[in-house]
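Encoded as structure tokens, here's the structure I'll be asking about.
With one protein chain held back, the other chains of the complex are shown just where they sit.
Coming up: chain A.
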Amino acid sequence: MSVTTAPAWRPARQEPGWLVRLFEYKPFLVFACLLPAVGLLMVFLTYPLGLGIFLAFTDTTIGRRGIWVGLENFQYLLEDPLWWNAVFYSVFYTAVATVGKFALGLWLALLLNNHMPFKSLLRAIILLPWIVPTVLSAIAFWWIYDPQFSIISFLLVDVLGWRTTNIDFLGSAWPARFSLIAANIWRGIPFVAISLLAGLQTISPSLYEAALLDGSSAWQRFRYITFPMLLPILAIVMTFSIIFTFTDFQLVYAITRGGPVNSTHLLATLAFQRGIPGGQLGEGAAIAVSMIPFLVFATLFSYFGLARRKWQQGEGND
């Protein structure tokens, strides 16, 4: 009788190919995974930013490669009343619009945080101004502010009879400035309201019940519970909002193009005006670069001034 021994079976264990080994090598994997993101950032962010900063130190114009001029562009800007005008209006525009957006946005968020009928429908409606492309809403505002066909003038003059003449929204400096701020507030409210609403919903209702039993009034509950607990989110939303507002371009350019008599130029529109239609690429870039310190300051202020609170620092135990 012959004994046949079955060959011991082993799970096939192939030597991994070089490609597999390469991808199992961690540094390479990290490099490979980061490559697309880094590449995109380099091409679309770092390169334009770097080029912009470089141009700011040259006297490049359209069609002529410039030479390095050091800080000459910036020295020139400091003596340029239009630049100072734009600095003033950018700061003013940002400050007033931010206050308006946050006052109205917080109010809306508090309203929407209550139980009310058609809540989700209302929330969707609130988002509308943000969903509509800026240029479209800018055109709508252009009509609203039109000296002849303005619906506001129509209401005040023809329907209500409170005025005898149409309002000239965009014809002179201060009305134009405030009209733009109103448009910016309208557009910015949804972002603020929805973000703050999300923040409000993280506050446990039992805190309000505890405060109710502790004898608080509605205002005290807002002052001592809602507001302090909302501060961290408020800080982040405000940082973003300030950055978006300070660098705004579309609304102003579509409605007034910086007019009348350059009174509503923001730094962004002035930079574009100088650089592209004006052809002074170096100078335009310098104006754009001059926004950076303001932005850094605003970011640092709202971040350190508002964001971190001791009660939420570090890891919690739950």
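Side notes on the structure shown:
Keep this in mind: a residue touches a chain if its C-beta (ideal position, glycine included) is under 8 Å from a C-beta of that chain, and two chains touch if they have at least 3 such contacts; residues count from 1.
Simple rule for what comes next: contacts and distances are computed from a predicted model.
The UniProt record for the undisplayed chain lists the protein name "Sn-glycerol-3-phosphate ABC transporter ATP-binding protein UgpC", from the options "Cytochrome c oxidase subunit I", "WD40 repeat domain-containing protein", "Sn-glycerol-3-phosphate ABC transporter ATP-binding protein UgpC" or "Pyruvate dehydrogenase (Acetyl-transferring)". Residue-wise, the contact with the chain that is not shown comes from A:A210, picked out of A:A210, A:V261, A:I276 or A:L300. Looking at A:T46, A:Q75, A:S172 or A:Q220, the residue that reaches the missing chain in the full complex is A:Q220.
Among the residues A:P147, A:G171, A:P228 or A:P277, only A:P228 touches the chain that is left out of the figure.
Where chain A meets the chain that is not shown, the touching residues are 204, 206-207, 209-217, 220, 224-225, 228-229, 309-312, 316-318.
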